[in-house]
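What you see is the complex with one protein chain gone and the rest in place.
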Amino acid sequence: MNRIRNVANVIAGICFEMGFALAIVLLGLAICLVTLFVYR
Amino acid sequence: MHPGEVMRYALLAFMAAVLLTTGRTACEASSSKELIEEAHLFDGAHVVYAGEVIGEVLRRGDHAWLNIHDGTNAIGVWVGQELLKDVTFTGGYKTQGDIVHVHGIFHRACPEHGGALDIHAQDLLVVEPGRLAEERLDNRKIFALLVSLGVLVCLLILRIFLMRRKRS
Partner (left out) sequence: MILKPQSLDIRIILHFLGKIVLGFGVMMVLPVAISLVFGETAPVIDFAIGLVIAISVGIFFILMARLDEHVEMSWMHGMVVVSLGWLVCMVLGAVPFFLSGHWASFLDACFESMSGLATTGLTLAQDLDHLSHAANFWRHLLMFLGGQGIVVVALSFLVKGGPGAFRMYVGEGRDEKILPNVVETAKFIWLVSLVYFGLGTLLLALCGYFSVGLSLREAVFHGACIFMAAFDTGGFSPQSQGVIYYQSPLFELCTIVVMVWGAINFNLHYAIWNGKRKELWRDLETRTFLITLSCVTLLAAAALVKGRVYGDLIGLGRRGLYQIISAHTTTGFSTIYPQQFMLEWKSLALLGIILAMGMGASICSTTGGIKMMRIGLIGKAFREDIKRFLISDSSVVSTKFHHLKDLFLDDKMVRSAALMTIAYVLVYLFGTAMACFAGYPVLESLFESTSAAGNVGLSCGITQATMPAFLKVVYIVQMWAGRLEFISILVLGGFFVSCIRGK
């Protein structure tokens, strides 16, 4: 039971980190969008 | 305008004219070095580009990407499926890819493909079909392997010998 919980935690953790990476991309795109608006 | 630049524009206009009238690759191909380093001048122009197809044909629906290497750099070429029928070999370790001439429109930062530097092909001609490359085994390498194996065996024997002596 404990082992299952550990594996689930690891999978959730990896997905969480994946989400973090996507969040970084979104943050970057948001900054790009703002600069596009400012200079156009 | 710089005289050299005037010349270049004149040359480009001439190339475009030749291409539009004949539709075939009658003039000299641009190199990837020129296309990359003077991308602003070529942007949106008709160009002729020649080189070896490398990697794989990356099919996307009714089009495909060909990466064509001319000796210094490879440039992605966006090709319609119907132009692909002659392409048989793509360059890799065991193959020499087809040498092709591509005529198409060059983009410095293609709006359709997320700012990529690419060529949208209108015509493609296989000028030299590719072939399977032969692997050559160098005898010197086999000799080197045997020598190094010999050294390794000697070292192992020495090690066993030293361990025996230590034990006794």
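Annotations
Every chain is named by a letter (A and B) in the order it is written, and numbering of its residues begins at 1.
Simple rule for what comes next: a residue touches a chain if its C-beta (ideal position, glycine included) is under 8 Å from a C-beta of that chain, and two chains touch if they have at least 3 such contacts.
Worth saying up front: this structure is predicted, and the values here are computed from it rather than measured.
By the touch criterion stated above, the residues of chain B touching the omitted chain are 36-37, 39, 54-60, 64-65, 67, 69, 73-74, 76, 91-94, 108-109, 111, 113-118, 133, 135-138, 141-142, 144-145, 148-149, 151-152, 155-156, 158-159, 162, 166. Touching residues on chain A toward the chain that is not drawn are 9-10, 12-14, 16-18, 20-22, 24-25, 27-29, 31-33, 35-36, 38-40.
Rule of thumb we're sticking to: only the chains that are shown with their structure count from here on.
For the pair chain A and chain B, the distance between mean C-alpha positions equals 35 Å.
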